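As you look at this complex, bear in mind that one protein chain is not there, while each of the others sits in place.
== subunit A ==
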Amino acid sequence: MTDKFISIEGIAKRYPAAGGATTTVFENLWLSMPRGEFACVIGHSGCGKTTVLNVLAGLDAPSEGAVIVDGQAISGTSLDRAVIFQSHALLPWRTVLGNVAYAVSSKWRRWDRARVKAHAQTFIDLVGLTGSEHKRPSELSGGMKQRVGIARALSITPKIMLMDEPFSALDALTRGTLQDEVRRICLETGQTAFMITHDVDEAIYLADKIFLMTNGPGAVLAEVVENPLPKDRGRTDLHRHPLYYALRNHIIDFLVTRSRTFTTEKPDHDPRNVPVVQIGKPGLTIAASDEQQQTRTPGTSPGLTA
C-alpha cells in the first residue's frame, strides 16, 4: 500500500456526554486506499461509520487527526469529493434536471445555461433517467430518486465518491440494478469510491477492499479484507467462485461475534497497522479464531488458518 490517495491519519471523534464526560465514538483510526479503488466499510450501527464518511466529506470535523486526499490535508467540503446521501437529499422544488444542473453550475460557475444543461443531461442519460428530466422528485420512485442522487454526484466529476448506505432504503430488485449501475460507472470511469453499507453481499459484489469496524463506542478498524473475487465478476455467478463463501463467512463471523469481542481478544491490536486479510492466500493470512473454523464447512475456507 504505497499509493495512498486517501489517507485517514489517526482521527478521533468525541462528543460531550452528560456530566462533563466525553463519549469517544472512535479514536486513533488509520485507514488508507489507493486511487481507483472501491472500498466498503461494514460495521454495526453506532460504530461511527457515518462519522468517518462525514469527516471524509468535510461535513464533520474530527476531534483529532487529519485526512489527506491526493497529497493535501482536507479542510471542509470540496467539489472533489461528492456525496451520495442515504436519503437521496434531492431539492424537492427543483426538477431532475434542475437538481443535477444545480451541482453542475456550482462546479463551473461561468458556464452558460445551455452548457450546464447539456452537461447535466449526459449524466441523467448515464443513470438511465432520459425522459424524466422535467419531473419533480415527488413524482419519482425511490430508486429513481437515488439515480438522480448518483447523477448529481457524478456530474461534478469528483475525485472520490462517498456513499452513505445509498441503497439501504430501496427494495431488493431496485438495489440490485443500482448496484450494477454504480459498479459499471465506477469501472468505466476509474472512480475512487468509499461506501458505507450494512449489506455483506453488496460489499462483496462492489468492493475491492472491505473495512471491518468493531462496535462502538470506542470502535476500531479491525481488519482490511481484500476481495479475492475477480474484477470482472458478475452478479449471477458470484456465488460460484470458490472463495465466495469463505469471504462471506469471514465477514458474517466478524459481524456476528468478533465485532463485539475483538477489542478484548486482541488487546495488542495496532490501529496504525491493521491486519490485511487475504482470503485464499495461505501464509499471508491473518486468521480467524478456532471456534469459527469449526462452524465452517471444510473446503469452503481454504486459506484460513489459525
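Keep in mind that, in the parts below, contacts are C-beta pairs under 8 Å (C-beta built on N, C-alpha and C of every residue); 3 or more make two chains touch, one makes a residue touch a chain; residues count from 1.
Rule of thumb we're sticking to: contacts and distances are computed from a predicted model.
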Hidden chain of the complex, named as in its UniProt record, picked from "Transketolase C-terminal domain-containing protein", "3-isopropylmalate dehydratase small subunit", "FtsW/RodA/SpoVE family cell cycle protein" or "Nitrate ABC transporter permease": "Nitrate ABC transporter permease"
Contacting the left-out chain in the complete assembly, out of A:23, A:45, A:77 or A:122: A:77
Listed residues A:20, A:71, A:92 or A:190, member touching the removed chain: A:92
Candidate in contact with the missing chain, chosen from A:44, A:107, A:198 or A:269: A:107
Residues of subunit A in contact with the chain not shown: 57-59, 76-79, 81-83, 85, 87, 89, 91-93, 102-103, 106-107, 136-138, 156
